[in-house]
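One chain of protein is taken out of this complex; the other chains stay put.
Take a look at chain A:
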Amino acid sequence: MTKVQRKETVGDIKAQQIELNLGAVIKKPGSSMDYHTGSWRTFRPVIIQEKCIKCSTCWRVCPDAAIFVDKKGRYNVNYDYCKGCLTCVKECPVDAINKELEEK
């Protein structure tokens, strides 16, 4: 089977081998978890914990389920999957989420 070495690495994503299975079949279930879609983000949402009222609006509106609640009950962004749509920034009722330009 032909293998292509992916040359570019983005952020913390390790160089990965793409195996060209016949007909592009993906034999391992759930492999999309390995694909970090956050790499194409232009703006990153940053939650200011001091302002956050824990209303869960950002968690509900995120189209990619990239907002998670940590063990201490704080709302956080999973930057591996956040594509930077900024819906959370727009919807936050107390303006507790800033947008910051990604610099690579």
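What we mean here is this: a residue touches a chain if its C-beta (ideal position, glycine included) is under 8 Å from a C-beta of that chain, and two chains touch if they have at least 3 such contacts; residues count from 1.
What we mean here is this: contacts and distances are computed from a predicted model.
Comparing "Probable aminomethyltransferase", "Pyruvate ferredoxin oxidoreductase", "Putative membrane protein" or "ATP-binding cassette domain-containing protein" against the UniProt entry of the hidden chain yields the protein name "Pyruvate ferredoxin oxidoreductase".
Only one residue from A:29, A:73 or A:93 touches the chain missing from this view: A:29.
Against the chain not shown here, chain A presents residues 2, 4, 6, 18, 20, 22-27, 29, 31.
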